[in-house]
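Note that one protein chain is taken out, while the other chains of the complex remain in position.
Presenting chain A:
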Amino acid sequence: MEALFAFCVGILTTCGIFLVLRSRTFPVVVGLTLLSYAVNLFLFSMGRLSVDSAAVIGANNTYADPLPQALVLTAIVIGFAMTAFVVILSMRGRGDLGNDHVDGRIPDHSSLTDKEKS
């Protein structure tokens, strides 16, 4: 279970970082979302992974650490609010700047194809 979990977090982080480094705002926003998923899962696993254990003492033989669950709840709320904000901001950027490049202008590189420039 640990290996699978770690693999998932790793894949999410990799995809997140790749997308954050893209030049258009939409992939960047999606990348930020993936990063925040990865970080939430990561935080969640910090109380160690276990099956069949509630975060209540005495209900079962084993019990889970409740603190990471509380932390991850806070992180989810904050991450959600931030994602909403950055979506609105990039839409406003699209409107104000006339394009959706993160720098606000399309760089004039000859390496770009015509399709990417438009």
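Just so it is clear, a contact is a pair of C-beta atoms (placed from the backbone, for glycine too) under 8 Å apart; a residue touches a chain by one contact, two chains touch by 3 or more; residues count from 1.
Quick note on the criterion: contacts and distances are computed from a predicted model.
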Can you tell which of "Monovalent cation/H+ antiporter subunit D", "FAD-binding oxidoreductase", "Monosaccharide ABC transporter membrane protein (CUT2 family)" or "FtsX-like permease family protein" UniProt lists for the chain that's not drawn? "Monovalent cation/H+ antiporter subunit D"
Absent chain, residues of chain A that touch it: 16, 20, 25, 28, 32, 35-36, 38-39, 42-43, 45-48, 67-68, 71, 74-75, 78-79, 81-82, 85-86, 89-90, 92-93, 96-97, 102-104
